[in-house]
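Structure first, commentary second.
Of the protein chains in this complex, all but one are displayed in their positions.
Residue numbering begins at 1 within each chain, and the chains themselves are lettered A, B and C in the order written.
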């Protein structure tokens, strides 16, 4: 069984409702749809941010995301997977990333969605730059993201 | 910190998009929103179903759902939680249940949403009756749901 | 009087059973089940299944917990929502 996979890297915003409807209607066997939306938080290091800009490595990003989805498909029974990541300039509360998974049973959808996010965070070639009161700086990677990933590798 | 909690047991369908928008706008600190939608599957015991009817224990169901959310709030940092469960007659592909969680960081939202579903499945006073080719029968509870719950209790 | 409620498959088996029972000193869910066994042995057998829970006034209760007059006693088979 091969899942219906959609991967997009785009400047435009996305619409949760239409992404959900597509996943829900993948087949009549769908019993569970899990979605994750990541939003731009208002604070970074406890200080308000003005904006965020996201750079990526075109071509490489998409192929890494395809790899990540293929790995999830090997671990869980998935009917549909949608992965959307925005690039360019974003403001607080804007949507950054969408992961949606449709499956027969909830466990597959929950675990695959969390796995996809953990891998995306530590593997996919995106970089965030923050503008905070006119000061621009690149965001540092987080140890917590590496730890989140390690958990799945212990299970291997 | 007390989360914005909405709990509803209703015959009417629900709209993922408006539930998501409410969760997303709980506060400007929201960085992650996880949603789960459970749908009526087309098959039960590998045979097509005609419809499903959901009975519940009015009053007790709502207070059990409040307890479940309160427990999740003790374990994770949550900004918003919405729990909607439908009752009455449903058809294949209809939405049955919605769980939405908003938090600062994704781990809280993912884990709390999965926990809420695992508890709801094994604790909340709902009963499903299936109509399959004119034959009506009550659904048996699943060992897998009890196992899903046990996992959280080991962590206690 | 104690109000009796039967949910899920128990509701089907309890079709025609009285929806209330006289209160009495020290009455428990177990005693109610035994009283029902006189006229409804198949219902009492279903209620004796180990997975069946009872609630008193919408709180999960023990089978030997006393039931106050005016309370609501419900018999709950394993739940199957979600």
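FYI, contacts are C-beta pairs under 8 Å (C-beta built on N, C-alpha and C of every residue); 3 or more make two chains touch, one makes a residue touch a chain.
Everything numeric in this text was worked out from a predicted model, so none of it was measured.
Displayed chains that the missing chain touches over the full complex: A (touch as defined at the top). Checked against the full complex, the candidates A:30, A:49, A:102 or A:117 give a single residue touching the omitted chain, namely A:117. Subunit A residues in contact with the hidden partner, per the touch definition given at the top, are 38, 54-57, 59-60, 63, 85, 96-97, 117, 120-129, 138-141, 145.
To be clear about the criterion, only the chains that are shown with their structure count from here on.
With centres taken as mean CA coordinates, the chain nearest to the overall protein centre is B.
Comparing the CA-atom centres of all chains against that of subunit A, the greatest distance is found for C.
Each chain gets one centre point, the mean of its Cα atoms, and the points for subunit B and subunit C are 27 Å apart. For the pair subunit A and subunit B, the distance between mean C-alpha positions equals 23 Å. The residues of subunit B that reach two or more other chains are 38, 117, listed in rising order. Shown for subunit C are the residues that touch two or more other chains, namely 82.
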